[in-house]
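Report on one structure; see the data block that follows.
Apart from one protein chain that is not included, each protein chain of the complex appears where it belongs.
Order of writing sets the chain letters: A, B and C. Residues in each chain are counted from 1.
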Amino acid sequence: MKNAENKRDNMNEDKFEKIKGFSIDSKMTIESLARNMKYMGFQATQIGRSIEIIEKMKKDSTIFLTFTSNMVSSGLREIFAQLVKNKSVDVIITSVGSIEEDLIKCEKPFLLGDFNFNDSELREKEINRIGNIFVPNDRYIHLEKILQPFFAEMFERQKKTGKMISPSELVFELGKKCNDKNSILYWATKNKIPVFCPGITDGALGLQLYFFKQDNKEFGIDVTADMNQLADIIYDSKKTGGIILGGGIAKHHAIGANIVRGGFDYAVYVTTATQYDGSLSGARTNEGVSWGKIQKEINTVCIEGDATIIFPLLTPFLLK
Amino acid sequence: MKNAENKRDNMNEDKFEKIKGFSIDSKMTIESLARNMKYMGFQATQIGRSIEIIEKMKKDSTIFLTFTSNMVSSGLREIFAQLVKNKSVDVIITSVGSIEEDLIKCEKPFLLGDFNFNDSELREKEINRIGNIFVPNDRYIHLEKILQPFFAEMFERQKKTGKMISPSELVFELGKKCNDKNSILYWATKNKIPVFCPGITDGALGLQLYFFKQDNKEFGIDVTADMNQLADIIYDSKKTGGIILGGGIAKHHAIGANIVRGGFDYAVYVTTATQYDGSLSGARTNEGVSWGKIQKEINTVCIEGDATIIFPLLTPFLLK
Amino acid sequence: MKNAENKRDNMNEDKFEKIKGFSIDSKMTIESLARNMKYMGFQATQIGRSIEIIEKMKKDSTIFLTFTSNMVSSGLREIFAQLVKNKSVDVIITSVGSIEEDLIKCEKPFLLGDFNFNDSELREKEINRIGNIFVPNDRYIHLEKILQPFFAEMFERQKKTGKMISPSELVFELGKKCNDKNSILYWATKNKIPVFCPGITDGALGLQLYFFKQDNKEFGIDVTADMNQLADIIYDSKKTGGIILGGGIAKHHAIGANIVRGGFDYAVYVTTATQYDGSLSGARTNEGVSWGKIQKEINTVCIEGDATIIFPLLTPFLLK
Partner (left out) sequence: MKNAENKRDNMNEDKFEKIKGFSIDSKMTIESLARNMKYMGFQATQIGRSIEIIEKMKKDSTIFLTFTSNMVSSGLREIFAQLVKNKSVDVIITSVGSIEEDLIKCEKPFLLGDFNFNDSELREKEINRIGNIFVPNDRYIHLEKILQPFFAEMFERQKKTGKMISPSELVFELGKKCNDKNSILYWATKNKIPVFCPGITDGALGLQLYFFKQDNKEFGIDVTADMNQLADIIYDSKKTGGIILGGGIAKHHAIGANIVRGGFDYAVYVTTATQYDGSLSGARTNEGVSWGKIQKEINTVCIEGDATIIFPLLTPFLLK
């Protein structure tokens, strides 16, 4: 019976933190709010725990930030830019929409719309909808005006060097065209923070490439060229930490590449996706452990919710 | 063509707010954070919009707060108590688990556990799990010690008056047994804020009632008795506003009862439920308009996410 | 190293079933489809596993069926009625909306609408929306015509017996008023299958009760009266099995009451709710094990998805 008693001892209440709320007022700081959330239970606890992981990550890790393009559609764009400006992250992996939208926003803002607006009416008025964000079509005409001469320039470079450009070089060069202190690319280029974009021909940039190639058939992008650089960064890191916002190819690329070193040492996931369909977007950090995409579950946390609310609560701890 | 031009004019960009992020630091206040969120897009925008609705609601409405019992399992309990102490809400509607857990927590805390703990092991150790919150079984033995003499007392009252007690009276009387400044019931009784609980025999309180009735067959609770009081409050209100956290019977009871006056004037929903299955828990405020549970969509907002993160961001504006 | 080798042996591939799809044609039967799903992976596997649990449950268990009222709004009503007619389930627990809507549908159908219809327009036309189901308001006028004389009848009974009616007796008596072979209540009363409804004063029935009590103040319903009958059924069962569709008070009441015998022996959950917010509606069967609401995880399964698609795939196995 001794064994059973021991077991009971192991669940001794004193070993547990207690659930408790806290007194709230409007002058409370984000930092205080986020720290107090740890003892709330449910997802608030995940906020509190992620702060502790970020604090460890900051000490000795190469920090990878991944996000989906809808986050750049939102005001998270300026918050990401703040992190890149501050060199608070070391590597960015994202989908091509993020590149497009950061470029557009250097010149023209997106508009605050509504989830339930009539889409046929929007179509008539040439306004594109992303959730409750509206993007008038002239933004894409503006994008065309940036990209066509840019591709021509890159084609000249290809002819000169005899080498196709890689996606990350393309993004680096685009950053030189930005003149907006709120731009992610502006600061990424300035601070030499690499931006990887494994699905570079998707989206509007892909369409522009298609138009360009009508008259410039030889121009190309070698997607295989980035893999060496990404792998080198991962191999050379003492430790790696991932801030993985949303799912998709950005998430998969980051955790997949970290397999070469046995997985991320630290990871914070923020997601709205579900696990029950076996999708990579919804996979939690524990599933990553089975693959060697994550080293150990202990230094990871997954927060379920929309990044536009969650991420601002974590940002102060990444900036520090 | 004039008509088309006019239409185009109606979508004039100047009429829209612009999407923009903001500069973040750890000393930023909750109030500033929550206000800035409005221009972020997606759910952050819903936070910003809900603040504006709460500010209107505060001016001239009877405010109904509804929540599910898991929120009382969490640290939201102390935040709800703060609102009731401050008389920031006028009516509470909830499920019976909230009553039980507020009572238990007057004496013994819940523990911060883990979502992925082995449940068979917890069973052996007599620990109940609610998500990542652990509740040792002795809490329910403690509850039994409160409820059995309490029911006996109420039975005496029934014999004297010849009338069965209503659920809200039962909760009011239970509040007198609380001696914890962090208790919702303590303040509800003190401040005479009614707590309605239409499913009073569900849960552990229901089991305790069942045990009590083994020897006291004549004791009963008349659920129909509360409806007059609730309807009177609604009829007598100049305007009504709902803070509807989660779904279930608490949500339905609040919006259903407001049909008698054509619906809530203001409503803020916080939910994790989906619309696609036609469930009441997932129904949005616009569906409520068709029923006359909500007056007009314009003064309502639904925020999707876990209340343990969302509600602390709204609380300062309710407290004011 | 022997230990490690042994461990590896334990994961011997031969011990696992293989993932495999199957050849599909339009003449394939539901039974064949549902059985083949087991080897598909993800939620299709959960369908396959639930069939095996239902087959065990059928042998020696008292079967509890719980559902939310939106399911009775849908065509699942006729499928539930088929099960009750066939005596394929032994106990029903549901919310009051189910009672109302089954009654209404005995006379007048609900209409196939659209999720995205304009709700203000529906309001003008006095049509209530439940997801993509439309309910013209005259259905509730019809309900009033049934309930007011019925309550008068029940009040006479109360005066005669000196005892308030219980919710399950009230539903039983209502079943006598149904004359529709597609009605759940019709068959429940005919086959003496008890229908428990712990939140009986919620919803339209609650509003009608409120109106009735304006002139009949003494009429009441004693919710505590049902608990003895429910507990007796559970105590007297050799084994218990739960088909738990959706969440809410119906789910909680069924699993909570089964605590008195250490939990359900078998359980199939169908849900659209999430676990991350600690809600009872989203709680999986393993969480139930910690509480003694579920005996062991092994004989349980949770299928994630909308019951209108999932449940027809399980029905043939319950009917057998």
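Quick note on the criterion: a residue touches a chain if its C-beta (ideal position, glycine included) is under 8 Å from a C-beta of that chain, and two chains touch if they have at least 3 such contacts.
The structure presented is a predicted model; accordingly, all values stated were derived computationally and were not measured.
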If you put the missing chain back into the full complex, which of the shown chains would it touch? A, B, C
Touch assignment to the omitted chain, from C:Phe64, C:Phe110 or C:Phe172, lands on C:Phe110
In the full complex, which of C:Ile127, C:Leu185 or C:Ile200 touches the chain missing from this view? C:Ile127
Sites on subunit C contacted by the missing partner chain, in the whole complex: 7-8, 11, 13, 16-31, 33, 37-45, 47, 70, 73-79, 81-82, 109-113, 116, 124-125, 127, 130-134, 136, 182, 286, 304-306, 308-310, 312-313, 315-317, 319-320
Subunit A residues that touch the omitted chain in the full complex: 68-70, 73-74, 95, 97, 115, 119-120, 122-123, 127-133, 164, 198-204, 206-207, 209-210, 213, 219-228, 231, 246-249, 252-253, 256-257, 259-260, 272-283, 286-292, 296-297, 306-308
Touch rule applied to subunit B and the missing chain gives residues 41-43, 274, 276-278, 304
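We take it that only the chains that are shown with their structure count from here on.
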When you draw the chains as points and link the ones that touch, which shape shows up: line, ring, star, complete, or other? complete
Longest centre-to-centre distance from subunit C, chain (CA-based): A
Innermost chain, taking as reference the mean of every protein Cα atom displayed: B
Rounded to the nearest whole Å, what is the centre-to-centre distance of subunit A and subunit B, using the mean of the C-alpha atoms as each centre? 34
Please compute the C-alpha centroid of subunit B, do the same for subunit C, then give the distance between them in whole Å. 24
Could you grab the centroid distance between subunit A and subunit C? Build each centroid from C-alpha atoms only and quote it in angstrom. 42
Any chance you could list the residues of subunit B touching two or more other chains? 70, 73-74, 127, 130-133, 286, 306, 308
